[in-house]
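Complex shown without one protein chain; remaining protein chains in place.
Note that the chains are named A and B in the order they appear, and that numbering of residues resets to 1 at the start of each chain.
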Amino acid sequence: MDKGKIHEVISESIIPARDKDKRPVLECSHLGITFGGLVAVDDFNLTVGATEIAGLIGPNGAGKTTVFNLLTKVYQPTHGTILLDGQDTRGMSTMQVNKAGIARTFQNIRLFDKLTVEENVKIGLHNQIKCSTVSSILRLPSYWKTEKEAHEKALELLSIFDMQDMADYKAGSLPYGAQRRLEIVRALATNPKLLLLDEPAAGMNPSETAELMENIRKIRDTFQIAILLIEHDMNLVMGICEGIAVLNFGRIIAKGSPEEIQANPTVIEAYLGKKKED
Amino acid sequence: MKGKKTLSKTSKNNFITMGGLLLVYVIVLILKEGGITTNLINGQLVPICAYMIMAISLNLTVGILGELSLGHAGFMSVGAFGGVLVGTLMQEVSDSKILCLLVAVIAGGVLAALAGFLIGIPVLRLRGDYLAIVTLAFGQIIKSIVNILYVGLDADGLHVGFIEKPEILEEGKMIINGAMGATGIRKLSTFTFAFIVLMLCLIVIYNLIQSRTGRAIMALRDNRIAAESVGINVTKYKLLVFAISAAMAGMAGTVFAYNYSTVAPTKFDFNTSILVLVFVVLGGLGSMRGSLIAAALLTLLPELLREFSDYRMLVYAIVLILVMLGTNNPKIRDFFAKIVGKIKSVFVRKKTAKEENANG
Partner (left out) sequence: MEFLSNVINGISLGSIYAIIALGYTMVYGIAKMLNFAHGDVIMVGAYVCFFMTSRYNMPAVVGILLSMFVCTVLGIVIERLAYKPLRQATSLAVLITAIGMSYFLQNGAQLLWTSNPKVFKSVVGDGGVQLTEGLYVSHVTLVTIAVCVIIMIALTVFTGKSKMGKAMRACSEDKGAAQLMGINVNTTISITFAIGSALAAIAGVLLCSAYPNLVPTTGSMPGIKAFTAAVFGGIGSIPGALIGGILLGIIEIFAKAYISTEISDAIVFAVLIVVLLVKPTGLLGKKISEKV
């Protein structure tokens, strides 16, 4: 790969016009991580607008999920800075980053399998509706009040995906698509500023995917949050993302609007391989 | 959707367990007062309650938090000797038996909770089997320390000695006497007192599980990384569970010790930790009701099998292995499930037939 060429094709800001006056929710600069000698992500620069739906695409093994793990501090970055709504997340733990406003879903679904759907969402509400351990053990009035509040809020959040009827099912017993949706609801319950979705449409059929696209838009409009998603389904990515960044071998090789990305020769090359010059 | 929410299934189950426990208590009390139960059983009532507390408190760590502990008896030991020590000091101040016992139990719980908190700290860095070995090591350390600990009381106050027995005045007495353990304990524990402590522990555990805190703990068990990603403080909740679980084990230790006139440190060794773990696993991880039943049956069973004294532990071992194979091997389990299913289907068919008859 020709490195000089890569930098030329990066068109700078992809923030939509309506977010131009607001502070971007996420600003990554020169973000990177090396495992031993292996450079997994290098010089990753990305800005996500306050209510933008952005996409992160790239071939398998490009380092997309690693970027999510860096943003949520599952891995501590070895280089660069992450500003979340202007706040530097350096030194924060996964838990603190979530409290600061980043919520995520996982590529390999990570639900609390043995607990019910409602309990999963309530766990997402952990830092939103609080009740001390002592009040809980003594069943003080604050316990009953917060439990009721959490129950209602959980059902309200589940209704985004029409899942309120599944509230009492065990999360592990749900069909695959419903599990993916529940992960999104659980992430939303933490009241994030930025929602990271790792392959939300994986394993879904075209009609489910279409519905998901609608719902992602709905979530953005209702909660006025930014969404950054990793997805291989190009219909979904090109359909709802306003800005797209393409990652290959741990580096961004292109950024731009869906139209720009589709026409970008470097991107096509990364996905399909180089054409033989004849 | 469901209109006004009635009791959830879990709450209902919890009430059934608590009600059942209360019922058993009343029946045993009546039998005991009526002189029907044998001395053998009467002597086991307090230990059974203590082991039940041990089982449910360990279940909180193993079944709800999902961390294996092989040193739960260590906390019982801390509670037993700490409790007896404080209780004996209390005796000097007050004559009230119940006050002494109450203060002793609280002290035992607090001291054990401190120990639990301490042992919880390394736990934060360790996973799985490495964590289990640290709890095992902790249990051994406690046993060794109590083995060389001498505490005497006389007119000059407390005398503490390690390895060497401290010199005390003639009219003084040894409270903790090295490998002999605590001696000269007043038998203050009663069945009713032990039962009340057990019931309180059970209520605390049930209330804890069905709350924001309990959900956070179970989230850690089911998927730590996901729990962190929704903002749950791993450190806080692990330490909390270790401290609560240890406090209950400590109270059980005090209650247990006050049932005897002497208690040796070997009463709370590795084998005791394993015994309690067996209660928890056989009763079902996370099921408090199972732990209670397993603790009661498995404490009583060897006592009832005394006639087969030589063979009882061998039989116990064989039963243990067979039950584990029966409940955990899919083939054997399916075999049992089929039999149960057949019996059930016969029963259900009869029932529906009856209903049809009644309707027709």
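In the analysis below, a contact is a pair of C-beta atoms (placed from the backbone, for glycine too) under 8 Å apart; a residue touches a chain by one contact, two chains touch by 3 or more.
Computed from a predicted structure; not experimentally measured.
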Next on the checklist: If I consider the whole complex, including the chain that's not displayed, which of B:M52, B:A112, B:V134 or B:L202 touches that chain?
Outcome noted: B:V134
Next on the checklist: Touch as defined at the start, partner being the missing chain; which of B:V24, B:L68 or B:A264 qualifies?
Outcome noted: B:L68
Checklist outcome for this item: On subunit B, the omitted chain is touched by residues 62, 68, 122, 125-130, 132-134, 136-138, 140-141, 143-145, 147-148, 162-163, 225, 270, 274, 277-278, 281-282, 285, 310-311, 313-314, 316-318, 320-321, 324-325, 327-332
Item to check | Interface with the unshown chain - residue positions in subunit A | outcome: 65, 69, 74, 106
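As a convention for this text, only the chains that are shown with their structure count from here on.
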Next on the checklist: Show me the residue ranges of subunit A that touch subunit B in the complex, using the header's touch definition.
Outcome noted: 72, 74, 93-95, 98-99, 103-104, 106, 110-115, 119, 122-124, 126-127, 129-131, 133, 136-139, 143, 146-147, 150-151, 155, 164-165, 167, 186-187, 189-190
Checklist outcome for this item: So, in the complex, the side of subunit B touching subunit A is made of residues 1, 5, 204, 207-208, 211-216, 218-219, 221-223, 225-234, 240
